[in-house]
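One protein chain is absent from this view; the other protein chains keep their places.
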Amino acid sequence: MSALNWGAAEPHLPILLVMTPIFGALFSTFLRRGVLAWLLALIVTLSLPLMSITLLLKVLETGQPIIYKIGNWDAPFGIVYKVDQLSAYVLCVISFIGAVILPYARRSIAAEIEEPAQSWYITMYLLCLGGLLGIVITGDAFNAFVFLEISSLSTYVLIALGRHRRALLASYQYLIMGTIGATFYIIGVGLLYLVTGTLNFDDLSQRLSTAVADPGMRNATLTALGFIVVGLALKLALFPMHVWLPNAYAYAPSVATAFLAGTATKAAIYLLIRVVFSVFGTALSVEALPIPDLLLVLSLAAMFLASFSAVFENNAKRMLAYSSVAQVGYIMLGVALANQASMTGALAHIANHAIMKTALFLALGAVFYRIGSVLYSDMSGIGRKMPLTMAAFAIAGIGLMGTPGTSGFISKWYLAIGAIDAGLYSVVFMIVASSLISVVYIGRITEVVWFREPSPAAATAKEAPLSMLIPLWLLAGLTVYLGFDTRLTADVSAKAADILIGGIR
Amino acid sequence: MLTSLTSLTQAYTSQELIIAALLIPAVAAVLIPVFYKIPNLRELVTLVAAVALAMCTWSLYPRILAGEVPELKVWEVAPGLELAFKIEPLGMLFALIASTLWIVNSIYSIGYMRGNNEPRQTQFYVCFAVALSSTMALAFSANLFTMFLAYEALTLSTYPLVTHKGTPEAMKAGRVYMMLLIGTSMVLFLPAVILTWALTGSMDFTAGGIIPADGANALSPLVIGGLLALFVFGIGKAAVMPMHFWLPAAMVAPTPVSALLHAVAVVKAGVFSILKVVVYIFGIETLSSTNANAWIVYLASFCVLLASIIAMNQDNLKARLAYSTVSQLSYIVLGAALASAASITGGALHILMHAFAKITLFFCAGAIYVAHHKTEVSELDGIGKKMPLTMFAFMIATLSIIGLPPFGGTWSKWFLALGSLDANYQFACAVFMISSLLNIAYLMPIVSRAFFKPLPGHPEDKPVAIAEAPTACLIAITITMLGCIALFFYVNPALELIEMVDLGNRTDAASALNGVAPTGGTNGR
Partner (left out) sequence: MMDALQQFSAHYNYYITIFLMISGLFIVIARGNLIKKLIGLSLFQTSVYLLYLTPAKIVGGTAPIYDKNFTVYANPLPHVLMLTAIVVGVATLALGLALVVRIKEAYGTVEEDEIFTKDPESE
């Protein structure tokens, strides 16, 4: 089935998937010129989706997870990389987004970053990508923490390189919040280690089921669950732990924003799903602690309050950042409802939202490249000057509203079905009502860019260069395509959801 | 003519014709911007596409009459979400109306847009073509998902047309338009679709409906009524009060848009959707036996009257016509809500009759604007002397709206009134009659003002120089005006088509056509 032949490297794809970007990062530090580093990164990032697709196809074909033992140490003792339907799917999303952005990145980085920092910027990009892929592929709780920190540390640098001085502050705030989140996670993992003596996800889940019989152990386990959920909620910007996100996205360089919006929160969401469903299972995370109820309330709050913040925003990047918080709410809603359909919707939305939001941020990056601002006042009338860019923006925006014929609708459909399956009819209305707010904020910016008289900055703008338009239109086209062909998103998600829901004890 | 057309397209299967009907406007939308520097060629693309589309639909017509039900399953997006098309008689009728009037409207548009020197004409024609493509998809949709998809596409493609002028008022109207149409469709229509799927496990339009009213999985009348409410209010394009605000607001658009989209394609898409949902999702038996439709009957009757009364107080000509449309749309909703064979026939016929009459009225309003830049009713004193043909057409269309013979509007009102009696809603019959009086009250004064009041600032005894709109506009007005008359005498082709509508097992549509009440025996239960 797999069209690609990796030869002898085939069995080592899981480790190569992580090591290629990390070594790419290493080598790119030695390249003094930004162009060379970019070329290296281009080759690296383009190879990653091929690897992850091969892994996904293999997993789908066999139906069995691929276990890669590092150093050939067996599972509980050594670190294993485990690729199952869920992780292979998220790997594909992250590596794909990472690859699509890079052709675009050349001009954007050249315009926004000063020369000596360009190759370091690429280094950080690759390191971040490697870290995110590592979070998803690893089957070891502590290893996940290490990758979480690798990606976070490089993210702080990516954000801090923004041109405005507020970028520094945004990065600092994210550093504080992110570190607290990661530390919470590691406290939880530590408690689990004390209870079970293992760090392997599969092993943990087996040993927990017997360990919780003891009341003391049970309390420690539930405390661990609390710490992990809160810590990861910080990382994935679940309302109200999202305060770091709008500024971080708004002041980061365009490429970083697009990349982070598509991937960073998704990896954290993956880890949360993995821990809550695969490790703890319903017996603990649903019955002992009302985690789903909590997530349900928070995600509904995110869907409404963050969307409202987006409506009144005048900086397009911040507007989309708030929208991201709201969309994370959608994904977490599906996780919280915890049934087959809702989980399918949540997982499908991981890919769909990644594609749409990256497209939107890439379009804004192109605008920033031309006029040096993404404030509404400067962007007014830009649609007439950059019709292709803003048309792609409009398509992705329509996708964000969840209009049928775009991928956003597919996610919403499954979420709504999931809500009905869970017997929560009111949630169905909340899902559609909050997407109405997204109509308002997308409608507002559409009106500004298409129907206002051009601002002085916009009047002289030209259409974005081709290297930016191609990735942008690829993603915008995918937004529509995935609204009709759901084999890659919803079908795979449904299989992954089967495993997660089936894994519940 | 029809036979020669049929032999021309004989070689194509019905499926191919469906694809052609969907793609021709879409291809036109791609080609129009290519020729944006050569306006004549650009307009030619629109005209050729319009004629080709009408040829497609008209050559499908005899096949549908012959009992063929062409189906086209394009793609299953996800379990339950299937992109599929199926031509049933109601959709055929709607497609015929929209595609035929597109030709007329294109001729008119060319005269209007050039006569007014409107900016951004290319964008105008592109959006128009996309809107037509969506309309065809809606007419031919085989299930709720496809219908919803086309419905949203229609809203999005007409938004740039509403905001065409780019003035603050146009932008404000655009916001109202988007929020009401997208808003209602997302918050009410979509949940209705989802609930239908969740409750019945199907979204296909099926003869007799898919909502079970009796048997093991019967739904309570309350649920059915609630679901119907979601549909009726969710399909905001039908402009059932209080979801009608977008329609008067949308009148800032150029007149050809108001004419084809806000008298024919968009608003009729709304009522057509309601009709289709009532007939093929609920099934008229289900509705009449559970009485879940009662409250909509009252609501729609109320809308008919209230909108007419509001129309009387509008001085802006297009606003008056818009409220008149709101009122007339409620006729069709009322026809659907009455859920008897005759009322469904009346509703479907009214889509046709009102389309011709109202597009004529809008054409006239546009012609007056192009020729004399007048928009208010109070400015129209004596205008009939300057524009005799235009105002004559206005009068004919007015009479058709009122429902006087020998004009098309007679038939639809006849069947609607008959249907209300069949369904044992005598007061609805009274509503139709009162409303006809109200129609006279708000439309006839315009005609009398135009013909009998003296032209201000002009001596009574001197002859008035005739100053009509551009010829292209006049041609269009004449065609639709003649249509209003012809439809009285040649109503049969439409009736035969509606006769084909499969209302379910026990009710016979044919009996309604003979003026005999259906003897289902379920109504009085």
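So that you can tell them apart, the chains are marked A and B in the order they are listed, and the count of residues begins at 1 in each.
Just so it is clear, a contact is a pair of C-beta atoms (placed from the backbone, for glycine too) under 8 Å apart; a residue touches a chain by one contact, two chains touch by 3 or more.
Because the structure is predicted, anything quoted here is derived from the model rather than measured.
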{"item": "Omitted chain - touching chains that are shown", "value": "A"}
{"item": "Which of A:101, A:186 or A:386 contacts the chain that the document leaves out", "value": "A:186"}
{"item": "Option touching the unshown chain, where A:102, A:157 or A:458 are the choices", "value": "A:157"}
{"item": "Option touching the unshown chain, where A:19, A:111 or A:146 are the choices", "value": "A:146"}
{"item": "Residue of A:6, A:172, A:425 or A:481 touching the missing chain in the full complex", "value": "A:172"}
{"item": "Residues from chain A at the interface with the omitted partner, ascending", "value": "142, 145-146, 149, 153, 156-157, 160, 165-166, 168-172, 175-176, 179-180, 183, 186-187, 190-191, 193-194, 247"}
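Here, only the chains that are shown with their structure count from here on.
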{"item": "Computed distance of Cα centres, chain B from chain A, in Å", "value": "45"}
{"item": "Parts of chain A lying in touch with chain B, wherever the complex brings them together", "value": "398, 401-405, 410, 413-414, 416-417, 420, 428-429, 432-433, 435-436, 439-440, 443, 447, 450-451, 483-486, 490"}
{"item": "Sites on chain B touched by chain A in the complex", "value": "75, 77-78, 81, 83, 145, 148-149, 152-153, 156, 160, 163, 166, 171, 174-175, 178-179, 182-183, 186-187, 190-191, 194-195, 197-198"}
